[in-house]
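== subunit A ==
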Amino acid sequence: MEWEFKKGVPIYMQIIEKMEMDLLSGKYKPGDKLPSVRDMAMEAGVNPNTMQKAFSEMERSGLIYTERTAGRFVTTDHGRISALKSELSVKYLDELFETLHSLGFTDSEILSAVKEKCEGEE
Partner candidate 1 sequence: MLGKLIKYDLKSMFRSLLPVCGAFIVVGFLAGISFPNTIDSDTTSGVVLLWGTILFALIALTVAVSIISLIIVITRFYKNLLGNEGYLSFTLPVTTGTHLAAKCISGYIAFALAVISGIISYGLFAVFACARTGDLDEIGEFFNGIFTAIAEFASAQMHYAVVFVLMAIVSTIMALIKIYFSIMIGHQASDHKILMSFVAYIVITIIESVISNIIGMVFIGVGVFASLFGEMTFAFAVTTLILNTVLTIGYIFGTYYLLNNRLNLE
Partner candidate 2 sequence: MALLELRQVSKRYGNKSALDCVDLQLEEGRIVGLLGPNGSGKTTLIKLANGLLRTSNGAILIDGKEPSPETKSIVSYLPDKDSLPDWMKVDDIINYYVDFFADFDVDRAKEMLGSLNIDSKMKLGKMSKGTREKVRLILAMARKSKIYFLDEPIAGVDPAARDYILKTIISNYEPNALVIISTHLIADVENVLDEAVFLREGHVVLHQNVQELIEEKGKSLDGYFREVFAC
């Protein structure tokens, strides 16, 4: 029923990760109203203060904004959203490269492997 969380990484960071993915995947569209902190905390199975911290961070980084009486909304700033997309692609590529490097792959080997994969999917 609750969201799955990894051990060893602060929950609020994992919440932000998940919400960033939901944003890019279209689960939350630009301008969508977000549920209240309490409702999201209940859904996620986490402490409301933790959820609040995640929301505050996302507000600080411009992904969501608060309209005092109306609630919290996903940003409509498409520039910000594409910036997020780039951030995440860099992050996951970094992770991929780090993993494959540790398995002994060189950069060019990685590049060939990626090409093969793309061709295989056509």
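As a convention for this text, contacts are C-beta pairs under 8 Å (C-beta built on N, C-alpha and C of every residue); 3 or more make two chains touch, one makes a residue touch a chain; residues count from 1.
How were these candidates chosen? In short, all candidates are chains of the complex that A comes from, given by their letters.
In this text, all values refer to a predicted model and were calculated from it rather than measured experimentally.
Comparing candidates 1 or 2 against subunit A, the one that touches it in this complex is 2. Across the interface of their complex, candidate 2 is touched by residues 1-2, 5, 7-12, 38, 41-42, 44-50, 53 of subunit A.
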